Each structure stands twice: as C-alpha cells, then as structure tokens.
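First the structure, then my questions, so here it is.
Only one protein chain is missing; all other protein chains are in place.
Then we have chain A:
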Amino acid sequence: MSKGLPETRTDAAMSELVPEPRPKPVVPMKPVSINANLLGYIGIDTIIEQMRKKTMKTGFDFNIMVVGQSGLGKSTLVNTLFKSQVSRKSSSWNREEKIPKTVEIKAVGHVIEEGGVKMKLTVIDTPGFGDQINNENCWEPIEKYINEQYEKFLKEEVNIARKKRIPDTRVHCCLYFISPTGHSLRPLDLEFMKHLSKVVNIIPVIAKADTMTLEEKSEFKQRVRKELEVHGIEFYPQKEFDEDLEDKTENDKIRESMPFAVVGSDKEYQVNGKRVLGRKTPWGIIEVENLHHCEFALLRDFVIRTHLQDLKEVTHNIHYETYRAKRLNDNGGLPPVSVDTEGSHDSNP
C-alpha cells in the first residue's frame, strides 16, 4: 500500500459519528479551494497525477473472496465481473470432483491489465461451505483464513528489516451469495454474516436473480435488509465508516439498493443488433448488463469502479487495525516478536 500525505481536512463535525480517533484513511487529496491567498499557481495539485503514475507503475493487489453454497453461480459471477476466466467454473468439472467434506480455501491469482493499470487479482473460493448435512461452524475455516492473512501482514509490518511493499494477501472484499428462495435469509446465512462482518467487508448478493419476478425481488430484498438490521449485521459499506456527508448520501443510496440481485453469464448473444452477455431461455434472453433485468451492472460499478480503493482502505484501516490492536493487547502491548510457526502455514493442509 502506498502511503500518502497526511490529511488536513477538518472533521470536527464528523467526530460525533466516529466514536474513537482512528488513523486517517489514505486518499489522494480532493481538489479543495484553499483559503490562503495564492500569489500564483504553485502546482500542488499535480500530486494527483504523480500518484496516479506511481500507482500505474506499481499496480495494486485486490483480493476478493466468494462464499456461498455450491451452484449459486459464484465463479460465473466473478468471471463476469472481471470479464475474464479468473475463476474455475464448477460446471466444467469432469464429474470426478465431488463436494468436499469440509470447507476448503482455494486462492487463485491472476494479473489483469486495463488502461495501463495492472491489477493482481486473487479470487478466494470456499468450496464446501453450506453443502453438508451438518454445517455447524463451517465458517470457522474461513474466519481462520482471514485472520491468518492479517497475521502475515502484521508479521511483515513489525519486522525490523521490512519490505518496501508488503505483499497484501488480506481479503478486501467478501461476496456472500444468498440463495434466492424468496422467503428470507437462511439460518446459516445469518450465522455466517454475524461472525464475519466484524473481520471483513461483506457484500451480500442475491444469486441467480433470474428466478424472481420484480415484485418478488423487491420484497425479498426488503426482508433481507430488515433481517440484517434486526440482527445488527453491518455489511459493506458500513454506516459507521462514512467519512462525511457526501459519502453518507452516496452510501445511503447504495445501502438502500443492496443486496444486489445479480445474474452472471459468460456467453454472448445477439440482442437488438448488439452482442450482450446473457442467458438464453425459451421465453427470452436475460441480459446481464441490462439494469431492467438484474443489478449486475450496479454491483460491478460499486465494487470496481467506485469503491475498489475504499474496500482496500477499510480493510487496512479498520479490520486490520482491529486485529492488530487485539494481537498487541494480547501480547501486553508488545509486537509479536517470536516466529509463530502456526501463523506461517496456510489453512489448506
């Protein structure tokens, strides 16, 4: 993560929302008119351009985790999101692979480039989640994996001779796939989100949304939102981390339309003279990027085009810091010095 300039914005008005002082997120400065009388143009605003060039050169990491029962279209959705085959699809299994008996964590990395910007994308799949007869505590391997990544980062950070750029394997975003029953959340959904919303950014999505009509969709979304609220589950973007009024209004709008009801596809069809990604059924073609059909485009814009950086920041400044504080407190305020062998091996045996 590249370190930026310290913030100078006043946030006295926002301090009521923020219960405790926390490290200011690292953002490039927005263009703000300064009160000081400038005698001429200095060129401070070129810092943005400099940062952009730097980012382009170094590229950045993004780690996205997908969680949900098998068959909900997780891999297809991720492939659709990043418009490339970044996730191995279960439907192309050659039928030798079965549902694993325990939850496995499979991380696959790809480098995608767009407009000169390189992104090292890691998709973390969790096959076996919610598929067994007895699914008690099936979120534990996932929580363990997430904490292990924090641990890895922490170790690097407290190293005496540490790397210039610490490799970031922390999970920035967790897409949780809700089965489109049309009724309500399942007990497992509630349990998972309750446990994990405190350690990672959870973005709930309603999978395979082409199974619901418009009324069913909006009813279901309302019910899900209410249930999450009643149980105190804060999904990303969390209300408590809204920086200022601008953020709040923008995020409020997004929160009102979440969870996004999505449809994924990697097949193209001809519709009205254009080639679109979609699903062809005897009663019509479902267009993935058509906002009248499903909310995939909203999800994509949200995760990639507007909040990608924020996802990383919240992970670093909030979740990671929480973990770090807990670890340091456990150690009596000292950084963990000894080489913990348990922290250095992965969840996968």
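Methods note: a residue touches a chain if its C-beta (ideal position, glycine included) is under 8 Å from a C-beta of that chain, and two chains touch if they have at least 3 such contacts; residues count from 1.
Keep this in mind: contacts and distances are computed from a predicted model.
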"Proteasome subunit beta", "U6 snRNA-associated Sm-like protein LSm7", "GATC amidotransferase" or "Septin" - which is the UniProt name of the missing chain = "Septin"
Of A:K221, A:R255, A:R279 or A:K312, the residue that touches the missing chain is A:R279
Out of A:K106, A:K120, A:R186 or A:K248, point to the residue that touches the absent chain in the complete complex.
-> A:R186
Options A:K163, A:R275 or A:H292, residue touching the unrepresented chain | A:H292
Sole residue of A:D210, A:E243 or A:E295 that reaches the chain not shown, by the stated touch rule = A:D210
Footprint of the hidden chain on chain A, which residues?
-> 69-73, 90-91, 93, 95, 99, 131-136, 179-191, 207-208, 210-211, 213-214, 223, 227, 230-231, 279-287, 292-293
